[in-house]
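All protein chains of the complex are present and in place, except for one that has been dropped.
Let's look at chain A:
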Amino acid sequence: MAASVREKQAAALKRMLNFNTSPLKNTAAEPVWKVLIYDRFGQDIISPLLAVKELRDMGITLHLLLHSDRDPIPDVPAIYFVMPTEENIDRICQDLRNQLYESYYLNFISAISRSKLEDIASAALSANAVTQVTKVFDQYLNFITLEDDMFILCNQNKELISYHAINKPDIMDTEMEAIMDTIVDSLFCFFVTLGAVPIIRCPRGNAAEMVAVKLDKKLRENLRDARNSLFTGDNMGAGQFSFQRPLFVLADRNLDLATPLHHTWTYQALIHDVLDFHLNRVSMDESVGSEASPSGARPKKKNKKSYDLTAADKFWQKHKGSPFPEVAESVQEELDTYRAQEDEVKRLKSIMGLEGEDEGPISSISMSDNTAKLTSAVSSLPELLEKKRLIDLHTNVATAVLDHIKSRKLDVYFEYEEKLMSKSTLEKSLLDIISDPDAGTPEDKMRLFLIFYITALQPPSETDLDQYKKALLETGCDLSSLNYIKQWKAFTKIAATPSNYGNSGVKPMGQSVVINYLVRKNRVFKVFFFQNLPVTRILDNLMEMKSNPETDDYRYFDPKMLRGSESSTPRNKNPFQEAIVFVVGGGNYIEYQNLVDYTKAKPGKRVLYGCSELFNAGQFIKQVGGPPALGVRPKWQPITHIVHYYPMWPWSKVVH
C-alpha cells in the first residue's frame, strides 16, 4: 500500500472520468469530450482531489450539479457521479426520458440496490434509451480524503452523523441504525478503495463498538461471497505484497472531550480553529484598501476571498503542522528566496537589454552561457509566479490568523491549557484569566473552563464552581455546555474502565508539554515537545501490542477468520506497520497533527486518521450546548445483549 489513500481515490476518480478505462499516458492523444454530472456528495469528494483545470485536461467540458437545470447537449457522453438516493434516481430517470445526452455512464458513489437499478431500467426502457446507458458502476468512493493520510466521511448532511446526533438522549433505535449504517457504508467503501481487510479493535460499550460489529459483519459477508468479493483480484495486488494487514482502531469521541476544545498552536489546526476552513478551502474577509472616503465614514468594503490549500502547495505541505511562529519565519524566508530569484531574472533581463547597446564590457560573457541562463529563467518564470501566488496566499492567511491570536490572546490560552492538561503548576489563577476583559472571546473562556473542569482530578467545590460560573456569566458565556460536560464527567467516573482518567498512576491526559522560552527578535517564542494525546496513546498501545489496562479490554475483530469471536485476545503478536484510526463522533486537526508527529517519530509506520466529521471548538460547543435539551434523561431501558446498540450516554445509568 505504497500509494496513499488520497492517491488511490484520485486514481479511481480519474479512471472513472476516462470511461472506466485506464487513462493513457500519451499526452498527444485525441481529445474526447464529456460532461460530468454530480450531486453535492460527489462534489465534496471531487473538489479536494481534482482542480477544475485537471478536469478540463481530462476532457470534461461542463461540470454540473445533478439537481440543476440542464440543457440537452446531444452527442456528448455524460458521466454521472451520484449517490443512489431516491431523488437522484428520479432525476436520472427524468434525464433519460428527456434525452439530454448521447450516452450515459452512471457511477454510484456507494453500492446501489437492486430495486433502484430496476427503476432506472424501467425508465430507460420507457424512453427507449437502454442502449444509451453504456455503463453502470459502483464506485465505492463514499468518503472524502482531505490529506494523504486523513479522511472524513461526508460533508453534506453531516448533522445526521454528528456528535450531537449520536449522543443525544432522545435518540431512537431506528435513527441510531441509520447513523450506523451510513458510517459503516463509508468505512466499507474506504477499505475497498484501500484494498485491504483490516483487523479491527474497538473499546467496549459505546458507539464505536456498534460500528465495529457492523463493519466486521459487512466485511465478512463480502469476503464470503467469493464471486463478487471486492477484495480479490487486481486491487489486492499491492496489498498482498505487504504481509501485514493494517490495524483499524475505532475510538469514540467521548473518550476525550478536552482535545476538541483545546486552543492550538500549529498552523493547520489554527486555521481550522480561527478561520472558516472546509474541505481544504479557507474563506476569509479581506478588507479592500484604505481609501479615505471624502464624504463621511463609509465602512471599508470587505471582500470574501477563498483560498485552496492543496497538496501541490509545497509550503503548505511542509508547514501545516509547524507551530505558528515557525510558519511566520518560513514565510519570510520564502519571500526572501523569491525576491532573490526575481532579482536574478531582472538582472538577466537587463543584461539582455544591454547587450544590444554596448558590446564592450559584455563581450566577456559568452553567448551560449547567456542563452542557457535565459532559457532557464524563462522556463522558471511560471514557477516563480506560482511561488509568488502561494507566498501571498500564506501571508494573507497567516496575517489573518495572527490578528485573531493577538486580539484574543490565544497564546495565553494555549499555554494555560497545556499546563492544565499536563498538571503542571499554574501561574495565574483561572479566575484571573476568565475575568480578564481583553483576553479572548467568551467562547475562548468557556473552552478554557471546560478543559479545566475535564482535567481536574477532583471536581471543584460548589462554592468555587459558583464563583467561576458567576465570572463566566459576567463575561457573557453560555453555560449550557457546562451541564453536559458535568454529566459526562460524572458518567465517565462511574462507568469508566479503570484506566480512563485519574485513578491509575498513568498520566490522565494528554499533552504534557515542556515549555521553553526563546527570545528572538523581541518576541517570546515558546518551544515545546509533544507527548501523546489519548487517541495517540491508545493507538500506540494497540499497534505495538503493549499491554495496558486501558486497551486490554478492547474487542478484537478479524473479518477474515471463519468464526467471529467475542474474545479480545489478538491472534497476532507482531506490532503492526499500518494503522487507521477512526473517531466516531467527530475529530479535529489537533488529533491529526498529534498522530502525524507520532508517526514521524517512528519510521516505517503509517497511520491514517479518519473521523465522521470535522469540527472546531466553536462548532463542538454549539453541538454540546445546543438547544435540544441535552439534559438528564429518564432511565434508559436495560439492553439484554450487547449486540443491540447501546451508546455511551453520560447520564444514563448503567444497569449491570
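We adopt the following convention: contacts are C-beta pairs under 8 Å (C-beta built on N, C-alpha and C of every residue); 3 or more make two chains touch, one makes a residue touch a chain; residues count from 1.
Everything below uses one rule, namely that contacts and distances are computed from a predicted model.
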Omitted chain, identified by the protein name its UniProt record gives, among "Syntaxin-18", "Calcium homeostasis modulator 1", "Transcription and mRNA export factor ENY2" or "DNA replication complex GINS protein PSF2": "Syntaxin-18"
Residue among A:41, A:140, A:416 or A:576 touching the omitted chain: A:140
Which residue of A:145, A:193 or A:594 touches the chain not shown here: A:193
Among A:70, A:201 or A:537, residue touching the chain not depicted: A:70
Chain not shown, touching residues in chain A: 12, 15-16, 20, 27-28, 30-31, 33, 35, 56, 59-62, 64, 70-71, 73-76, 99, 107, 111-112, 114, 117-118, 120-122, 124-126, 128, 130, 133-140, 192-193, 195, 228, 230, 233-235
